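Left out: one protein chain. Kept in place: all the others.
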Amino acid sequence: MVTFAAGLLDATVQAATVLILAGLGELITERAGVLNLGVEGMMLAGALGGFIVTVLTGSHWLGFGVGILCGMALALVHAFLCITLKSDQVISGVMITLLGGGLTTYFGSAWVEESIDGFPEVTLPLIGEYLVEIPLIGEAFFRSTATDYLALLLVPLGWFFLTRTNLGLELVSIGEDPETADTMGVSVFRLRYLAVLIGGGFAGAAGAHLSLAFSGLWVPGMTAGRGWIAVALVIFAQWRPSRLLIGAYLFGLLDAFRLRSQSLSLSLEPGTPLASVFNPVIDFLTNPQIMGTYPYLATIIVLTYAVARTKGDRLAVPDALLEPYTRETD
Amino acid sequence: MADHAFLRMEDIYKEFPGVVANDHIDLSVNGGEIHGLLGENGAGKSTLMKILYGLYTPDSGEIYLGDDRLELDTPQDAIDAGIGMVHQHFKLIPRLTVAENVVLGQREPAATFRADNDDSRLPESIRNNRVVKSLAETFSLGLDAPEQRIQELADQYGFDIDVSANVADLDVGQQQRVEILKALYRDVDLLVLDEPTAVLSPTEADRLFDSLSRLADEGLSIIFITHKLGEVTAIADRVTVLREGRRVDTVPVAETTQADLAELMVGREVLFRIEKDDAAHGDPVLEASGLRADDDRGIESLSGLDLTVREGEVVGIAGVSGNGQTELAEALAGIRELTDGDLRIDGADLTGASPRAFVDAGVSFVPEDRLRYGCAEELSVLHNAGMKAYREDRFADGPLLDYDELGRYAESLVEDFDIRGVSDVTDIDAGDLSGGNLQKLILARELDRDPDLLIANQPTRGVDVGAIEFIREAILEQREQGTGVVLLSEDLDEITDLSDRILVIYEGEFVYETTPENADRERLGIEMTGGRVADEPADAVNSPEAVAPTAATDGAESTDSTADVAAAGDGD
Partner (left out) sequence: MVGIDLTARENVPRWLNYATPVVTILLALACGAVALLALGVSPLAAYWTMFGDTLLSTFGRTQTLIKAVPLILAGLAVYLPLRAGLFNIGAEGQLVFGAIAGTWIGLNVELPSVLLLPLMFVAAGTAGAFLAGIPAWLRAKWDVNEIITSLLLTFVALQLQSYLVRGPMQDPTGNFPHTAQLSAAATIPEALLGVHAGLIVAVVAVAVTYVLVRKTGLGFEITFVGANDAAARQAGMSRFKIYLLVFVIGGAFAGLAGISEIAGLQGRLRAGFEPGYGFTAIPIALLGRNSAINVMLAGLFFALLFVGGSSMSVAYGVPAALVEILQALIILFLITAEFFKRYHVDIEFDRAGDAATGGEA
């Protein structure tokens, strides 16, 4: 049981890192008023770009950096379409996901055979050795890849950026009311580009983590919907970094658990009263595929609850999300 | 005359397609002066101020502030020059705090990095390093020092504001004070307030006047846009009156009376004289009692109105925009929810009924905001002509809608109402029509239904001269056929020419009733603007429980997209 829990937590941390990275980027993009549904495609680009460079150079960090750049390259397309050309953000995003899928399948076909040693798992300097000894969570949290630590570090940084820096304040303001921000001297177009590029970079990083640390392989379509979960996660978190962290672990735990639920029977002992009633229900609810719907259902419920509770006033969603900005001229 | 003036706007000319919004206007404001800018909707006040704030570029004319000639291309230029503006629709971000709203765009670094912080642990040389400075301004944010300064400003002028509160948690009066603080924080020398009392209750308005006087005493120049006479006489030193894009006069307040100002503002010339016959008034078609309703922001804007309209009677409702007309018209058309009161059409209780029930009961509606409620711009003339008629049996072709018949119907409306610019009813969109022709189309659609009750809100606003006459004739024709008409207009001539009975609405209440025969323009002008009349008890005009309504709905803003409406409705 203890080994099961420790293994579960370890898998949770790994799954959560992907969601934290992609989700945090998406959160920053959306706070600036741009919805990016291309996360999945950008993650794939990051995964492949990072993988190829790591195979060629042997450097994980170089690969990670290139992964980020690949994500940003696709994000630039999205930014150009949505900010400069004021295209529909939804269509642009969906198409970038398709484009990212197609491009990575096309260029990645030669790399499917390759494999690398993943990012090494390390302990933190100085105190790491002791932290690992903590029962249950020690190994899971404190013997991880550098990117796991990085993701964890980025959450408070992201929070600090959005709430405690001038740039963050301006970024939030253009997601709320670009017209007002513009009259206050904030450069709406430049900052929206920045936000979309940050989001793309984070998505690329999430993808690179997936191929470099998580699997050590490149498989077409290897993100397997995690980009969409990241989009859902931002809504689930109601656009707050702290809740995003919680949500990422929650969704990560679900992900880890559903892959392991078979090995752990939660059914009641035969003969227990009502076992025949509860057991099929428990089996159904803990089925891996059924558990795969939970993040989406939870997000719909959170979204609906938030809207219904406030009757549409003062929602957490950035006011100007999905709205292209055009400066009023005479 | 303006040699010693602080601000001089000289010979400002601005034309929108089809409309001259500012026709060679001069305006001068002295240092430390509160200057009233008075005029009806569409007089050109807002256009002039948008030019001053860099939102519009004038076609010709010059602006001087102090000794400098200003080139204002963006609001930022105006801010840099020391001009601040408090818009009617606040430019505040509700989710941010007061301090964050004030410093947005100012790039205040964290305390450690501030050049003026003597307690900082960082040596001054590092703080003054350009790279460090720019990094600190980008990647840190210090609110302590700004909050302190904002608090000082607030205290100085008697604003009770919690600088760390979210703007969303403040009431409108406080939000307005935040707007003023924003300007003060940027050390403005000239502050423009666009109809600042429109969103305030009378007590809040008094507090605002108090603060403005103190600001002026400190040497700040203030331009105060309004269409309420009482406010001008209460606070301004001088007042400039605009009418139809021209400056009528600039007078010291001490040397004038409210009656003089009303005359200057409303004017005397009468555009049209329409002969109307006496019509017999029949049974009541509309009986409304105790109507209460909120505006889009949830502020009460109808405070218990009673209104009865009989067959063949035109009841004109005069008032300056923003006193509840929009909400009244919408409530009578069934598209604004009542918070209290009863509404009967032809004797049937329609309180709380759906918009469809009002349509079916024979209520026709000519909305003030044509583009929002009156039509679908991107759809054809056929669609817009048939917007209500499509349900009628004559257009049914089995289970299908007979578009051919609908087309013929639209063509007949185009013909009968002389709607120009429609070569093909299926090919021309409503948005392609000029303001006047679009209004004729809407009127045609609403009148052709042979309504029992017609609600017409500003039916001739932004409409060309030829169409105005046509529309007024059509309304009178409808009256002769026994339709009860509620005519809401800011145009006094229109009201006196068409109405059988005149009611003046002010702050959501009817404050005065008269007939065209007995109507005295000056008296009407004073009542509309909340002015005091000697023989009238003061509380009839300025009821204490009345909450001031807002001047414009959000929808009115959307009309700005079309130039002619934007110019005509620039009072928003």
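We call the chains A and B, going by the order they appear; numbering starts again at 1 in every chain.
Throughout what follows, a contact is a pair of C-beta atoms (placed from the backbone, for glycine too) under 8 Å apart; a residue touches a chain by one contact, two chains touch by 3 or more.
Note that the structure is a prediction, hence the values are computed from the model and not measured.
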- [ ] Among B:249, B:263, B:346 or B:377, choose the residue that contacts the chain missing from this document, as touch is defined above.
- [x] B:377
Task: Option touching the unshown chain, where A:59, A:242, A:276 or A:293 are the choices - done: A:293
Task: Option touching the unshown chain, where A:61, A:149, A:189 or A:257 are the choices - done: A:189
TODO: Based on the whole complex, identify which of B:356, B:394 or B:408 touches the chain you can't see.
DONE: B:356
Task: Interface with the undisplayed chain - residues on chain A - done: 37, 77, 81, 84-88, 90-92, 94-96, 98-99, 101-103, 105-106, 109, 189, 220, 225, 228, 231-232, 235, 287, 289-290, 292-293, 296-297, 299-300, 303-304, 307-308, 312, 326-329
TODO: Mind listing the chain B residues that contact the chain we can't see here?
DONE: 333, 335, 354-360, 365, 367, 372-379, 383, 386-388, 390-391, 395-396, 399-401, 403, 431-432, 555
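We take it that only the chains that are shown with their structure count from here on.
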Task: Inter-chain centre distance, chain A versus chain B - centres from mean C-alpha coordinates, in Å - done: 46
Task: Contact set on chain A toward chain B in their complex - done: 161, 164-170, 172-173, 176-177, 179-186, 314, 319, 328, 330
- [ ] Spell out the residues on chain B that touch chain A in their complex, using ranges where they run on.
- [x] 16, 50, 55-57, 75-76, 79, 91-96, 100, 103-105, 107-109, 137-141, 168
